[in-house]
Every structure is written in structure tokens, then in C-alpha cells.
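Moving on to chain A:
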Amino acid sequence: MVNCKYALFTGCVAKGAGRELLTATEAVCEKLSIELAEMTDASCCGAGVISEDNPMAADLLNARTFALAEEQGLDIMNICITCQGVHNKTKNKLDNNPEYKAEVNLELKRISGKEYKGVVKIQHFGQVILGDSVLEKMKNMVVRPLTGLKAGAFYGCYATRPHECSDLDNPDSPDEMEKIIEALGATPVDYAARLKCCGFPIIMMNKKNSLALSGNALNSAQNAGADCLITQCPLCHLNLDAYQPEIPGEYNMPIIHIQQLVGLALGLEQNELKMNTHIVNPAGILSQFA
Partner candidate 1 sequence: MYSHDVVIVGSGLAGLRAALEMAGHLDVAIISKVYPSRSHSGAAQGGVAAALSNMDGDSVEAHTYDTVKGADFIGDQDAIEILCSDAPRTIIELEHYGCAFSRTDENKIAQRAFGGHSFKRACYSADRTGHALLHTLFEQSMKRGAELQIYSEWYVTRLIIEDGICRGVVALDIKTGKLEIFHAKTILFATGGYGRAFKITSNAYANTGDGITAAYKAGIPLQDMEFVQYHPTGLYEHGILLSEAARGEGGYLINSDGDRFMSKYAPTKMELGPRDIVSRSEQTEINEGRGAGPKKDYVLLDLRHLGKAKIMERLPQIYHLAKDFIDVDAIKDPVPIQPTAHYSMGGIPADNDCQVFLNETELCKGFFAAGECSCISVHGANRLGTNSLLEALVFGRRAGKKMLHATNEMKFSPVNEKKEISAAKLEIDKLLYNKGSEHLASIREELQETMTYKVGVYRNANDMEQAQQKVNELKDRFTRVKVSEKGKNFNVNIQEALELSHMLEYSELIVAGAKARKESRGAHSRDDYPNRDDENWMKHTLVFRQPDGSCELKYKPVRVTRFEPEERTY
Partner candidate 2 sequence: MEKVTLKIFRYDPGKDSQPYYQNYIMELEPGITLLNGLNKVRATQDASLAYRMSCGSAICGSCAMKVNGHALLACKTQLCDLAKNGLVQIDPIGNMEVIKDLVVDLEPFWASLRKVRPYLVPDTLDNPELERKQTQKQFLLIDDVTTCILCASCYSDCNVLEVDNEFFGPATLAKAHRFIYDSRDAKAYDRLEQITELYGVWDCTHCGECSTRCPTETKPMARIEEIRQAVMEAEITNNNGARHVLGFRETVSKSGRLNENYLPARSVGFFNIPALLGLLPVGIRMFVKGKNPPLIHKSIEKVKEVKSIFSRLKKYRKIKPQHITKGDINRLDEDSISERKV
């Protein structure tokens, strides 16, 4: 079995409006023998919003989180691609600018006595699954191959852009999520909007445009024949799923966290993965795998 341990950065949504994501992550990681130590003292990553007020404050929040993981001697696992992107951006900024890093560390020390050394690695769940032979082992553990399920990967902006903060090998035409989908026996669907924005960041500022963006994604996936969309970001999930009834057009497209998809294939039941909390009920398309 795979033996590894991560500091789990849950992010705010997995403790709030997307608790099913945390449940699914914990269940799947247990199956895969990936040990998780939840970072109960970590703060919000700032989500690219705090930095619009004060970038250094945002960097401090994240440097503090990195320092916490370093104290634990663990690498960080993110389960939200926005957190992952924001963490990567901060880490890049600090690692490439020793002067700024020193300044942030000075302040961090004053506040918490902590120091960000620069050794912690930060990975999203999807990257963990793909790395260090986890994928091969996971394939072998598939007890419920999702044969026939046409799943469209919805990467999320922070997974691909900016390129220098992306973990993907080829951020303009990635295949990482498709590899996972394939490994679970499902069929990845290529569709035009898979790297596009879900619209969530402006849902409070311009709901019409926000939902139009979601609508474009759903439309594109639907036309390409997808049964469902797989997300790496609970914010994409909120816009695509929770808002789906308000999106102009006729859609009934289940939106599934990637952890849930993995869980299903590994034999976990839908209620163990809290699939029933989704606004668009995936039970229909998943009934064949029950």
C-alpha cells in the first residue's frame, strides 16, 4: 500500500458550504492509505481577494500556513485548486525574492514566532493522486470501474493560469485530470470550455455574467456529450452546481468533486461520499454503478 502523510489544508469552503468535499477527501485518502493531518490552525489563503486589499497581508497568511506545515514536518495537500493556485503564487513570490521573503519572515516572527523556511511542498489532491506511483496503485484498487461514464474535466482557472503558478506539465493543454478519469474506467470528454472560468469570482458583482460563464461551460460540455463535470475547486462546484437551476438554459448536469469520482471507483458508496448534498442529483447517471 502507498504510505504517505500530508498536512491537509482544507480551505474555507470544505468547512463551510462544501463539507462533502472534506468528507469525500478523508474517505478516499483512508482507502488509499494517505494519512492526513488536518491543519486546524491554518488560516484562509486569502483567495486572491485579501491581496486586492493588501498583498503583503495575504502573503503573511500563507507564509504562516507554510510555516505551520514545516513545523509538522509535512508537505501540504490542498483540496481546492484556488487555495493551491494562491499558495503557489505566494510561494513563487517568496522563493524567488529573498529580500521580500526576509521581510515577510521578520513580520511573521514578530506575530507568531514562526518562520517560513522554503522547504514545504504544496500539492493539490489531483497532483498527489498522479504522483509517486499512487496512480498505479489506485488503478489496481478500482473495484467499481466507471465504464461508460462520460466525464468532462473542469480544471479551474487556478490550475492552469498563470502558467508559472501551475503544477500542470502543459497548462495550455493539460491531460492530468483526464488521466485520473481514465484510470477510474470512465471516459474523459474533450470539450471547448474545460479550461475556462466558471464565473464564481464575480457572482456577487455581476451575477448575470457569472452565470453566463457557467452556462457556457455547461453548454460546451453538454454538446460534447458529457454526462457530468468533474471539478477540482469547490468554488467552481458552487457556481456550476448550486447555481445551476438559475443558469439560463436547460441543464441537468451533475457536478462531481474529483475526490468523489475516485471514491466511487474505489468502492465507496454515494452516501459515504455525500453525493446526495449536490443540488443537481447525480444519482441518475451513477445508478448503473450502484
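The criterion applied here is as follows: a residue touches a chain if its C-beta (ideal position, glycine included) is under 8 Å from a C-beta of that chain, and two chains touch if they have at least 3 such contacts; residues count from 1.
Quick note on selection: all candidates are chains of the complex that A comes from, given by their letters.
Remember, predicted model here, so these are calculated numbers, not experimental data.
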Interface partner of chain A in the complex, by touch - 1 or 2: 2
Contacting residues of chain A [partner candidate 2, same complex]: 12-13, 15-20, 40-44, 46-57, 60-61, 64, 93, 97, 99-100, 107, 111-112, 157-158, 160-163, 172-173, 196-197, 199-202, 204-210, 212-213, 216, 242-243, 245-246, 276-279
